[in-house]
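Heads up: the structure comes next, in structure tokens.
Apart from one protein chain that is not included, each protein chain of the complex appears where it belongs.
Labels A, B and C are assigned to the chains in the order they are written; within every chain, residues are numbered from 1.
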Amino acid sequence: MTGTIPLQFFLVISTLMFFIGVFGFLTRRNLITMLMSIELILNSVNINFVAFNKYLFPQHLSGHFFSLIIIAVAAAEAAVAIAIIINIYRNFKSIDVDKVDEMKY
Amino acid sequence: MTDYSYTILIPLVPLAVFLFIGLTGHKMKPIVSGLIGTAGLAFGAILAYITAISYFWGGHEGAGYASIKAFEIPWLHVTKNLTISLGSLIDPISVMMLVVITTVSLMVHIYSLGYMKGEKGFHRFFAFLSLFSFSMLGLVLATNIFQMYIFWELVGVSSFLLIGFYYEKPSAVAASKKAFIVTRFADLGFLIGILMLSFNTQTFDFQTLVSQTGPAISQPGGAAFMGLSVLTWSLIFIFMGGAGKSAMFPLHIWLPDAMEGPTPVSALIHAATMVVAGVYLVARLFPVYALGAPDALTVVAWVGGISSLFAAVIACTQTDIKRVLAYSTMSQIGYMMLALGVSGYGGHDGLGFMAANFHLFTHAMFKALLFLGAGAVIHAVHNNDMSGMGGLRKYLPWTHATFLIACITIAGIPPLSGFFSKDEILVAAFHHNPVLFYIEYAVAGLTAFYMFRLYYSIFWGKETHYHHTPHEAPLVMIIPLLILAFGSIFAGFLPFEELVTSDGLPFELHTEWAIAIPSVLIALVGITVATIMYRKVTAIPDKIAGSVSHLYKWSYHKFYMDEVYLFVTKKIIFRFISRPIAWFDRHVVDGTMNGIAGVTQFASFNIRNLQSGKVQQYAYVFITGALVLVFIFVFLW
Amino acid sequence: MNSDLMFFILAGVILVFSVLTVTTRRILRAAVYLLFVLISTAGLYFMLNYNFLAAVQLTVYAGGIVVLIIFSILLTSHISERAVVANWKQSLLSALAIVAGATLTLISVFRFSFTASPEPAAPSGVKDIGAALISYGENGYALPFEVVSILLLAAMIGAIIVARKEKIKVDEKDLK
Partner (left out) sequence: MNILSLFVLVPVLTIVAIVFTKNMKQTRLVSAIGMGIQLVLAAVLIFMYLSERNAGNTATMLFMYDAVWFPTLNIHYTIGVDGISVAMIGLTAIVVFAGVFASWMVEYLSREFFISLILLSSGVFGFFISLDLFTMFLFYEIAVIPMYLLIGIWGSGPKEYSAMKLTLMLMAGSALIMVGLLGIYFNSAPDGGPLNWNLMDISKITIPIEMQRFLFPFTFIGFGILGALFPFHTWSPDGHASAPTAVSMLHAGVLMKLGGYGAFRVAIFLMPEAAHEQAWIFIILTAISVVYGAFGAIWQKDLKYINAYSSVSHCGLVLFAVLMMNETALNGAIIQMISHGLMTALFFALIGMIYGRTHTRMVNEMGGLMKIIPFLGVAWVIGGLASLGLPGLSGFVAEMTVFIGAFQHTDVFHRVVTILAASSIVVTAVYILRVVGMLLFGPIKNEHFLHLEDAKWYERFSTITLIVSIAAIGLAPLWLSDMIGFSLGPIVQKLTGLPFASLF
């Protein structure tokens, strides 16, 4: 078991990680870095799921499986995203998010 | 009772002629269309004479002449009680007018065959003449006031078309426009008057209106506005229409300009027939005026009196012969209006009424004669300014003779017709209103003066050299002159006091020599003065003009009435109403609409910037928005 | 106590490297920092006795995704390249927003007292998980499993299609 660490600590970690991810998403221009920020966000969510599962409903494995599936989804998402990024790079010779503004207005 | 329903043909035949010539005239030879028009009118004239003879001398039931509704069809139902009908009403004045109109019109038609020969638009001219004859005849036969209004407008339009006959001449176009708009303005008054009258009496019909037990006379109503009853006001408004058509002061300004039309037109429309429509209108409603609203009648009298003096003064200084005649017409119509204004109802009190109609009749003859004579002169010298004329009596003997007869007639020298009718008017005025009576005395003198001024300037005076020798008019133009001269001489012997009276009953007429003799003397004085001044070329006219230079100048410029009107229309209405409205519409009203569109566009242009295509910006907005919502729902709810 | 200490170490690593991931201007380093974060997260899962999950985290995330990211970085950027960072205004605003957000979340977290459940933990060995993934009904996860497999297939095909180099069609007109 986890000893004396209360659930809140996990939540704090995940919250901070989440918002750090958000911060990265908002401030970085590079598409790949933004993708990494998104991975951070997903990861923080995973932590939440797992922690809740462990502390509040240890008799089930729902959170656990949820995380599992999120990891799968994250993998898929990363694959597609990177494919798109590479495509964008080919077309724009850049992966700066601000330069990709063909669809503006 | 005789069946007069055939009278409806009198106007309808000219209408048919109008349509026929108007639609097919350009395909036929000009002279053919002229002959068709003349024939149509001749037919109308014959019918009119038959009507007159059988009406006046064909024996009548009871005392006096009844008013007979010979024909009537409903034209439009406007309200439950009010129906506009078209038909023909036969009574002394309408029969008299039928005779006048068809006679003068026929003369003018014949005359025009010669006068208008070779003009472009010959058939058009005859088509319009027929249209005018139709309208005018329809007007006098009107059974109800609305029919009269309908034909009143038609008359106005025919006048417009005929004045603007020479449509390539800007002055003619301007004159026709002016004539139409001024009379139209007056007609607005007429219309309002009709609306008021018909609303209060619930009828348009003349017979109901003038009947002494009818709603108009038996219930005149109390004072409504400025101390006058509704009936009085409505009659004043109606008179405004009449004043416009009859060129009474201050709505007279269109008449002199209307002389831009061909001279036969001036003779027919602007001397004999249309301009007396106002007189006819008042005469038609006379019982209502006399019995229901004497105040309105006073207005009529004064307007007539002032107009006659005003016009006579102006006529003394004009140099365009047709304009002199135009002002003379205005002055004579002023006489007729005055006569109506000073008349009472019934018996000898109705002398003025009789005199007005009498004068209308004689005036139609001699004024048409004058205009046609002037036309013959203009035809001969191709000019209508009297300064370019003189000594024409040698070249134009027939014209000279008939013109002289007309001048004597209008001056009121016995035993020509003008004397009789004018005398009755003076008598009526004397009994009623001395001020007006003296004005009319003065006008009689002025009339004699300016007519003979005109006469001498044309036929005597200096010997002018013409480009080519003036030649007498063709026979087709002389014959109408002779016929009208005959009418001018002998029309005075018609027993009008038995035929056309205010109540249909004949009355005894006394000649009041105390009034007649001075008036003849005054006329003779006028003639003498004119003879001295204008028979030979002398310096007297210039001296006199110099001594009263202000009056002369004012009179020469027609008392600046045109300028006043121009100021009002061009400066005030066009500049200060119409133009600002046009501006206001484009810039304020439309500007508001465009402004709304502009604001929308501005807003959308700015809102568009929110759609920047910057993912991070969207994310930022999204996240802060989500946070705010969370904050609200978690902490504030 | 050991495990407590372990937690704090892991938490510290996670937070520090998270911050570094999003702030460093060298993009390849960012990927490496991310790797550390993910590994530490796996550590947390170990601590919670979810061994299988931790293993998956290590293999898929650390082993798969990060490698993928690093490859794509190498494809699209130069090593020496410094990432462009948003201007200070944007950073400040974002920082304010996330500080506010974090505060908000943390306040809610601490306002709620979670009581740990006394129930015994469900077994989470590989065998149990495998059984759960292919069973249905209560505690069975066959449906999500299948859905995710289809998703992965679709993503795989999609990624290939998107990233494939299109043949450049040369317009004949341009040649002339």
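Note that a contact is a pair of C-beta atoms (placed from the backbone, for glycine too) under 8 Å apart; a residue touches a chain by one contact, two chains touch by 3 or more.
Since this is a predicted model, take the numbers as computed values, not measurements.
Of the chains displayed, those contacted by the omitted chain across the entire assembly are B. The hidden chain makes contact, of the residues B:Leu82, B:Leu524 or B:Leu627, with B:Leu82. Residue B:Leu154 is the one among B:Val32, B:Leu154, B:Leu404 or B:Ala619 that touches the chain not shown. Across B:Phe56, B:Phe180, B:Phe286 or B:Tyr620, the single residue that touches the chain missing here is B:Phe180. Listed here are the subunit B residues that touch the chain not shown: 74-79, 82, 84, 146, 149-151, 153-154, 157, 160, 164, 167-170, 172-174, 176-177, 180-181, 184-185, 187-188, 191-192, 195-196, 198-199, 573-574, 577-579, 581-582, 585, 589-590, 592-594, 597.
Basically, only the chains that are shown with their structure count from here on.
Under the stated contact rule, the graph of chain-to-chain touches is complete, every pair of chains being in contact. Taking the mean of the C-alpha atoms as each chain's centre, subunit A and subunit B sit 98 Å apart.
Centre-to-centre separation of subunit B and subunit C, using mean CA positions: 102 Å. Residues of subunit C found to touch two or more other chains are 86, 90, 94, 97, 101. Across the assembly, subunit B contributes residues 616, 620, 623 that each touch 2 or more other chains. Interface residues of subunit C facing subunit A in the complex, by the touch rule stated above, are 1, 3-4, 7, 11, 14-15, 18-19, 21-23, 27, 30-31, 34, 37-38, 41, 44-45, 47-50, 53, 56-57, 60-61, 64-65, 68-69, 72-73, 75-77, 83-86, 90-91, 94-95, 97-99, 101-102, 105-106, 109-110, 114, 116-117, 119-122, 124, 128-129, 132-133, 139, 141, 144-145, 148, 151-152, 154-156, 158-163, 165.
Across the complex, subunit C meets subunit B through its residues 86, 90, 93-94, 97, 100-101, 104, 108.
Residues 1-13, 15-24, 26-30, 32-33, 35-37, 39-40, 43, 46-47, 50-51, 54-61, 64-65, 67-69, 71-80, 82-87, 89-90, 95-96 of subunit A are the ones that touch subunit C when the two sit in their complex.
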